[in-house]
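The complex appears here minus one protein chain, its other protein chains still in place.
Showing chain A:
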Amino acid sequence: MRVALFLTCVNDTLYPETGRAVVKLLTRLGVDVDFPMGQTCCGQAHYNTGYRHEAEPLARKFSDVFREYEAIVTPSGSCGAMVRELYPRMGERARAEGRGDTLARTLAPVVPKTYELTEFLVDVLGVTDVGAYYPHKVTYHPTCHGLRGLGLGERPRRLLQAVKGLELVELPGADECCGFGGTFALKNADVSAAMGADKVRNAESTGAEVLCAADNSCLMHIGGTMARLRTGMRPVHIAEILASTEEEPTV
């Protein structure tokens, strides 16, 4: 199966280790992974801040770059939700503005083929035990767009529970937003920081060493807050945990 990795601009620039982990994990599971070099950004930051028209060329480009692949896998619940939930809506809005079906037709092929990583593992590959080893106490934060946008449900938890050596502890108030929200973190910095601090306090109360999520944007905010509050906890992307093995551990 030939699969395209849609890494996202944030991961490409700031979290390449997540990308390397996805490649390692999928290769281990027998998937032929490609990274189309033409990829950049899905346009979510533009769309969600109110610049839908600026997001359109990025969505078209996404479709050009990825349309020929059997599946598109992304280690980001929120960028995955952008493609699956909001690309169709962008098409509808263009139609409502009297611009015809062109945008909708251009974007349609990539929509059903785009999967968030944990969804791809469980639903497409049909695995929950990916052969990982990670001897740490971990708590899991379900990010909003993964949870409510994509409906990832128990998939990430099931994958984590199957990891050897991993002790999974429940995060109090898990379903509550961490306060990142893209440009929300800048536009409403006080509220965002208060939400982040509450999330970190909840995480700390579990006694876990690691807070794991399926979205590095949220982890950037949570991790930045953890570091400032000197908690000693670490944010780790779920891909890095699932890629970790006894021979080649992720630290």
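Basically, contacts are C-beta pairs under 8 Å (C-beta built on N, C-alpha and C of every residue); 3 or more make two chains touch, one makes a residue touch a chain; residues count from 1.
Following the convention adopted for this analysis, contacts and distances are computed from a predicted model.
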Protein name, per the UniProt record, of whichever chain is missing from view ("Cytochrome bd-I ubiquinol oxidase subunit 2", "Alkylation response protein AidB-like acyl-CoA dehydrogenase", "(4Fe-4S) protein" or "NADH-quinone oxidoreductase subunit H"): "(4Fe-4S) protein"
Residue among A:1, A:127 or A:194 touching the omitted chain: A:194
Sole residue of A:24, A:84, A:141 or A:237 that reaches the chain not shown, by the stated touch rule: A:24
Chain not shown, touching residues in chain A: 7, 9, 11-17, 19-20, 23-24, 27, 33-35, 37-41, 43, 45-55, 57-58, 61, 89, 93, 96, 144-145, 148-149, 175-177, 179-197, 220-221, 223-225, 227-228
